[in-house]
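The complex is shown incomplete by one protein chain, all other protein chains being positioned as in the whole.
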Amino acid sequence: MCRWLAYSGSPVRIEELLYKPQNSLIVQSLHSHLGAETTNGDGFGVGWYDDQATPAVFHGIEPAWNARNLQELSGHVSSPLVFAHIRASTGSAVQQTNCHPFRYGTWLWMHNGLIRDFMTVKRDLALAVDPALYHRIEGSTDSEIMFYLALTFGLEDDPPRAVERMVGLVEATGRRHGVEYPIQMTIATSDGRSVWAFRYSSEGRSRSLFYSTDVLTLRTQYPDNPVLHALSDEARLVVSEPLGDLEGAWQEVPEASYGVVRDGDDELGPFTPRLPEAMAGGNGVATVRQ
Amino acid sequence: MCRWLAYSGSPVRIEELLYKPQNSLIVQSLHSHLGAETTNGDGFGVGWYDDQATPAVFHGIEPAWNARNLQELSGHVSSPLVFAHIRASTGSAVQQTNCHPFRYGTWLWMHNGLIRDFMTVKRDLALAVDPALYHRIEGSTDSEIMFYLALTFGLEDDPPRAVERMVGLVEATGRRHGVEYPIQMTIATSDGRSVWAFRYSSEGRSRSLFYSTDVLTLRTQYPDNPVLHALSDEARLVVSEPLGDLEGAWQEVPEASYGVVRDGDDELGPFTPRLPEAMAGGNGVATVRQ
Amino acid sequence: MCRWLAYSGSPVRIEELLYKPQNSLIVQSLHSHLGAETTNGDGFGVGWYDDQATPAVFHGIEPAWNARNLQELSGHVSSPLVFAHIRASTGSAVQQTNCHPFRYGTWLWMHNGLIRDFMTVKRDLALAVDPALYHRIEGSTDSEIMFYLALTFGLEDDPPRAVERMVGLVEATGRRHGVEYPIQMTIATSDGRSVWAFRYSSEGRSRSLFYSTDVLTLRTQYPDNPVLHALSDEARLVVSEPLGDLEGAWQEVPEASYGVVRDGDDELGPFTPRLPEAMAGGNGVATVRQ
Partner (left out) sequence: MCRWLAYSGSPVRIEELLYKPQNSLIVQSLHSHLGAETTNGDGFGVGWYDDQATPAVFHGIEPAWNARNLQELSGHVSSPLVFAHIRASTGSAVQQTNCHPFRYGTWLWMHNGLIRDFMTVKRDLALAVDPALYHRIEGSTDSEIMFYLALTFGLEDDPPRAVERMVGLVEATGRRHGVEYPIQMTIATSDGRSVWAFRYSSEGRSRSLFYSTDVLTLRTQYPDNPVLHALSDEARLVVSEPLGDLEGAWQEVPEASYGVVRDGDDELGPFTPRLPEAMAGGNGVATVRQ
């Protein structure tokens, strides 16, 4: 499995997110508290948005804890929207094309969890990817195929619905192959303006996911904490596990739900997998209400 | 493009093949004379057979000329059947899973050349791979898909015929997508006993391929050359370009042909792409004679 | 810190040592039980002797647990004398030239532990290295300087005495700079025939070190264990921590002692640091008896 964080708010240097917190992602790469694996040393990735047309991604195959270029970069790059991910491979090769976040156009995507019996269902899932996108798949992970399936099912138009369809397809495909609990996931995706985060698993016991409490509330609670005053009112973190133990600072994302972080009010809603239209009926037309 | 060599004969330390020759593969990694690219620095691979059930493969993403582990290994491992490959990427990522030789069971496979407009035809070709093999594809190269297509079409039973079918499919698929010359290739494959080498291109101007002249003949020609007396009578090299300039030592593999190196007489024959049966007719049944 | 193993006995495939044991070095790279650090993911190395003039070394900067080439190699190379090491950096860069075992001529050397305040004493120690050897230092670790100091003090003639002098110098140098406990170490070194193992620390609380019980004794104790019958009578392992929990199979090397594994009777003796002659007196002449 893996660990990840997504940040949205006033521009911060990446090291503030990755290295400074007490239980930072770098610390978690050696010793994760809540991860399925305690060591997440099979590569890492950072993605960030700036004034360029597409976000930057930086992928390394060494453990994050000894990655010098990551530390250099983190000390010199600031961004208002940052994704970071550390990987514990569940079998696929440790190579840059298997590192998260994945990018397509302006979109970033990262994942913790797995598609169970992936080797059994991989071909069926790959075939369901839009033929115009298929050749864009560069690596060999389940996570990247999930991304291209979500793109196939409309990620750019309606992210929650597209991810629900992707999961619907993965579950239907897995069950057709006799897999009891086909999917386990937390996911973050962004178009550079909003961040969507998802928590779901077929068995209803999903990997941990937390979001930071509203900064205004925290400031009231801790009027003397300088860190909280340096953050913009809108600043929000979504993380696999809390980066520290400030009481009241972290809220768990509920089972089978998703959240949106964006300008204006954030949003939290239920997540319900549904079969993509094309797969739902025998007549090739949608039979499932949207 | 790439450069490669295949050796079959009495056991030799790999360094004798890779480092000692005047125009060795290591020299070619920096400065190839006959390659489409003069620099072949995008990784390398070695495969060798020994008394284990499957051959060993060793893949590196650094240039062969500065790869210390390759030099160490080559100085300490001997084998009677060695494949070696240096890569010049035509676009796909430099990662171990894209390094040749590829392995499936007891089979090794390596390739120089390319499938043209691969991004256009990749999905169609991947779908033609036996569904039971699809998930074994680990990398993103055309070369690996060619291997799995050849396996799909019977490589383990009749290598020349399987490769002809693979090329037939690639050419038919490319032409359906408007590609004038769909394939350019030299290929070596082995099951640990024989080595098959292929030279073919849609345009009839294939990448260079040479085999070493029979050792007995060379010994008669150069009675005082100690190197020739150290080799077994059966020793044979197949190479992208000659490893030295000993006159008479190298024969060009003719256009559109293949050769087999094995115990007993070697063999050279014409290579004729042909459409796999399943793709040949409208009725889903083979209509092409085998 | 690090973990290591040294094997001497009938030739075995390296995978039997590295991958097969219950608490193998690969397992320890993720989760060491007795190490100062639980994760040893900062590179690895293997050295082995064969019929060549010098031993082979294979160094990787990735974690051993995800190193494909290590697994390939281990499955295909056999040797009667194998060193293997997994690294947890105490600060120096993760690069091949910092990976153990180090090699000089026919000698291999590997180390677990550290020279304390190494940045403070590094220059003094480097200056004490034989000027004819200085330029052979390739990396930046304390371990490699310890090796070249031992070579300077006669490792090739009398390993125990040379290592005692090296430690004597390190302790004197450290104390001159105000370091309370200058050295912490377990060390293995070999010339290809014998293996010497050392356990020592200035504070008298050295890192763990074990050797395998005599195979004949173990066979009597476990008459039905097939593994024990596959090993030669002379086979011996020295390890940072036991590779399994077979009762009676592992003996702790005592504090401040060294052992020799070789043809004929093995040997265990006390280890007493002593100042090298040249450093011992004010007159530049040796004043310490040897």
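Per-chain residue numbering starts at 1, and chain names A, B and C are given in the order in which the chains are listed.
Definition applied: a residue touches a chain if its C-beta (ideal position, glycine included) is under 8 Å from a C-beta of that chain, and two chains touch if they have at least 3 such contacts.
Fair warning: this is a prediction, and the values are worked out from it, not measured in the lab.
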For the chain that's not shown, point to the residue among B:68, B:175 or B:262 touching it.
B:68
Touch with the missing chain holds, among A:58, A:83, A:147 or A:200, for A:58
Contact with the hidden chain only, please: which subunit B residues?
30-31, 38-39, 41-42, 61-63, 65-66, 68, 89, 93-94
Spell out the interface residues on subunit C facing the chain that's missing from view.
92-93, 95-97, 118-120, 122-123, 126-127, 131, 134-135, 137-140
Please output the residues of subunit A touching the missing chain, sorted low to high.
48, 50, 52, 56-60, 68-69, 72-73, 75-77, 96
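FYI, only the chains that are shown with their structure count from here on.
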With a Cα-based fit, what is the angle in degrees between subunit B and its identical partner subunit C, given to the nearest 5?
180
Just curious, how far off is subunit C from subunit B if you go by their C-alpha centres, in Å?
42
For subunit A, residues contacting two or more additional chains:
93
